[in-house]
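One chain of protein is taken out of this complex; the other chains stay put.
Think of it as A, B and C in the order they're written, each chain with its own count starting at 1.
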C-alpha cells in the first residue's frame, strides 16, 4: 500500500523525492557548452569508471552508467543469464520479484523465489535445498543469486555473510549479484564491515546507486566477471538503456566520487536516520526490522501509522497480527535539520500525550 | 561508419554532445530541496503534460516522459503492438531497423522494412503492395506504420504526406506513429506546414524529443489513441523505463515548453544550419538530401570528407559511386557563433584554394 | 527425482510409454493415400472439433489440435495473456511452474505461485489475498487462473469447486483455464461430477489430452472465450506449434471421440488403478493423496520405494519426515491384465512377508 502523496511540509517517504545535491547539478551546468563523445564513451564516464575500479580493487572491471535501478537490474541479469533456461534465485521480498512489474519474466527469465525472514537476507542454507531441486531438462538452471545491499528492509549483509554466499555460489556454478540501489548507505553504515574492495573480490557484479543517493538519476553497474560483461554495450543499447548523453551520468558520478560527496551524502542520511531512531527508542516504540542504514521500520498503533503516513508521506510496510503497523521512514541527503527535528519531536510528543502507553515496554 | 571522437575545437557531429541549456539546468537546481511525488506522478510532469495536451489539441492524450529515444520507440511500439504477431512497417533506413540493436526484435516483434528514396520517406504507394502480401496465419499482421519527423536524412513530411499516411493506415486497420527525436527542429523548419495540432489529429502517437533539443535527456511520448495507452505505466515500469525521479524530466519539459525555450532552441539550430548551407552553396557543393532542418548532408570529395570528419567530428553517411562522400553536419542550440563561422569559412576556403573545382557545377 | 528407466517387464511409470491404441494407428493407415488440406484445416480436424463442440455445449468454441501438453499450455496462456504485464496464477505444484523449464517465463509472462495442500487444488480463499496484493504499476496484473484436472496429485476438482473458481475469476476480471492432460481420466472417475458441458460453461478454456490417453500424441485445445481465441492460428504458427499434417492429430481425435474409444480408454485406466488400490489397501499401506483417477500415490518404507521404482519404473513423488516415500503408480489403456495382477500381488506379498508390519494401521 502506498502512502499519501501530498505532503505539506516534511517528507520521509523515500530517498528519491528531490532532484539532486546542488554540487551535482552545478557540475552539469559547467558542461552546457563542452563537447562530449556520446553514448557513454566520454572522458567523464571514463574518469568515474576509473575511480570505481580503484575503489573496488578491480582494474579490469567493466563499468556502465545506467539510468535507473530496474534498468540496471534487468541489464545485469540479462548479462549473467545468457541462456533462456538460466534462472536467478532471489528472496521473495526481492525488488526484482515484487516491485519491477515482472521485468525479469518480460526478459524471458524465471526468478526462483525463496521465503526469507524479516531481515530480508538469503543464506546458503536457505538456497541449497531449493537449488538441489533443479535437476533435469524439465526445469530451469539456477545460474545467479541476487541480493540487495542494503536489503529492502534496510538491513545489511556482513562480510562473513556475503563471503559465505560467494563461496556457495561459485562452488555451485552460480554468480552473485548485489543490487546496490542503496549501497552508499550500506557502505557508510556504522554496522557495516563490507568494503567496495570486498564486493569487488566476492561478487561477480554489483551497482552503486545514484538515484537514491543525491544524483539526478543514474546507477553505476560494475561487472567483475569478464564473461558476463561480453558485449555489454550491445545489451545496453538493445534494451533501450543507452543514453545519447551518457556523459551526463558519468559526470555526476565523477563529481560525487572524486570529491567524496557520494559517501558524505550517505553518511548524512544514515546519521539523520539514527537521530530519528533515538527519538523512537526514547518514545518506547519497537522496530519491525533491525535499524542499520537510512531506512527505519517502526511499529506503531494503527492510528499513529495513519498519521505518520498522512503527515510525513510514509509508506506502510506491513500490518502485524497484534494490530500494529510497520511504517517506513526514509532519510536522504535532502532531509533537512528542521524535518528531522520535526519527526523526532512527533514521536516524543505521542508518548508524552499518553497515546501509546499500551505499547511501551513491548 | 562513425566519425573521429576527439574534436579539439568545434563539433558538428550531432545534437547531443553538450549537457543542456543553462536555463534547463537551473530549473533542476531549484528543485534540490523540493519534495516531489516519485515515478512521474508529480506536479511538474503534470504541468508539462497539460501544456503538451494543449499544444496538440488533445485534452485526453496520455503523456509519458521517458529517458531516451530508443526507449521511447520500444515503449510506443510495445503499446501499439499488443499481440505477438503484430508487426511494424518502417523505412529500411528507419532508426528502429538500423541503429537500435534489434530492440524491436528483442521485444518480440517483426519490423517489416520498405526500401525508400534518399528523402527517407514512406508513402501509401510504397506501403500498399507490401501490406497486401500479409494475408495468412503464416505471416505476421502489420498493425503500425513508423515514420520519423524529421527523417534520418533531415527531411520533413508535409501535412499532405502525413495526412495521406494517416488515411491509409486507418483505412487498413493500422496505427501511425511518429518518432520525434528531432520533432522540434521539424516544427521550426521554414519548410514545415505540420503543426502539433496536426500531429495530434492525424497520428495515434508521437514524441517530442528532448535529448536532441537542449535537455539533459528525456522525450515526451504522446499517445492519442486511448486503447494503445491502456496500462501504459505498467509497460514503462516493466521495460525498466520508469524513473524514480520522473519529475526531473517533467520539470525540464515544463521549463522548456512554458517559456517557449523548446521552440527557440530548435529555431536557433535550424538557422545555424541554414547559415552553413549558404556557405556550402556558395562554395558550390551539392547536397545528398534536401536541406530542411538541423541536419545537412553535403557531398564532398573523399579527402575533404576525411578532413570534415577529422576537424568537426562529422559522421560519414554514404560513399557515392562517383567517389564523393555524403558527410553529415548537425547543428544544435549549443552550436556557437564561432563554430558556425569556422565551418562556413572552411567550405569557402576549400573552393578558393581550388581543391574542389572538379565538383563545381555538378 | 526420476525413476529408473530400464524396466524389464511391467511399467507403471506413466501413461505415455506406449505408442497408441491400435485402432488409432489403423485410422492413420487408412489415410496413407488420402489427400488432406494441410495445417489443420482438413475435414478430420473439423469433424473432431464439431464433436468436441457438441460434447461441451459450445457450438462457437474455437478448437485447435496441438502436438503436446507444454505446447498447449504455452499457447493457451499466450492467448489469454495478451499484454506483457498480464500474469497467471497457479498452484506452486502446477506443471507450468515446476516441470516446463520456465516456458511461461520464456514467453515473457510471470507465473504467480500459491502454496497448496497435498490435494494440489486452488480455491478462491487461497487466491484472494494474493490477488489483492497486485495493486499498482510496479506489479504485474493477474489475468488468468490455471488449474489441472486431474491435478498433479491425481485428485479432481468437484463441480462446486470449479464453479466457485469460475465465479471468483470472472468477478475479478480473470479467466479460468483447465490443463486437461489427464482430463479423460478425470471425466471417467467414479468420484467425478464435472461434465464437459460444465467445463464449457464454467471455464474460458481447457484441453482434452490425447498423449496421456491412448493417442500417438496431441491435445485438443478448447477456447470458449472468443476474445482470447482471436488470431489463434497466428499464435500457433508463430510458436512453432502448427503441424503441416495437422490432419493427423485431427483424425486421431475424430476416431477416438466418434467411437467412444477416448472415454473407454480412460475408464479402463481408472479401473485398472482401482484394482491396484484395492490391493494396496488390503496390504495395509496408506495413500499420500486421495485416490480418484489413474494415478496412485502410495506411502511405503524407503526400501520398498526403491524396489517399486526399480521393478515398475515408478517415480518417487516425495520423501516424508517419518521416512516413508510417496511413490507414484500410473495406469493407462496400455496397462495389461498381467501387469496389473503382477503389481497387485507384489503389494500383498510384501505384507505376507511381514516386511511392512510397522506401517500397518498407520
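Just so we're on the same page, a residue touches a chain if its C-beta (ideal position, glycine included) is under 8 Å from a C-beta of that chain, and two chains touch if they have at least 3 such contacts.
The model shown is predicted, which means the values in this text are computed figures rather than measured ones.
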Residue, one of C:238, C:295 or C:317, that touches the chain absent here: C:238
Listed residues A:233, A:281 or A:306, member touching the removed chain: A:233
Option touching the unshown chain, where C:38, C:133 or C:323 are the choices: C:38
Per the touch definition above, residue among B:100, B:219, B:254 or B:274 touching the missing chain: B:100
In chain A, positions touching the absent partner: 39, 78, 82-85, 108, 137-138, 140-141, 231, 233-238, 242
Touching residues (missing chain, whole complex) on chain C: 5-7, 10-11, 13-14, 16-22, 25-26, 28-29, 31-38, 41, 67-71, 73-75, 100-103, 106, 211-212, 216-217, 234, 237-245, 247-248, 251, 313, 334, 336
Residue ranges of chain B at the interface with the undisplayed chain: 1-2, 84-85, 87, 98-102, 104-111, 135-140
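Rule of thumb we're sticking to: only the chains that are shown with their structure count from here on.
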Geometric centre distance via CA averages, chain C-chain A, whole Å: 43
Separation of chain B from chain C, taking each centre as the mean of its C-alpha atoms, in whole Å: 53
Residues within chain C bordering two or more other chains: 84-85, 108, 137-138, 140
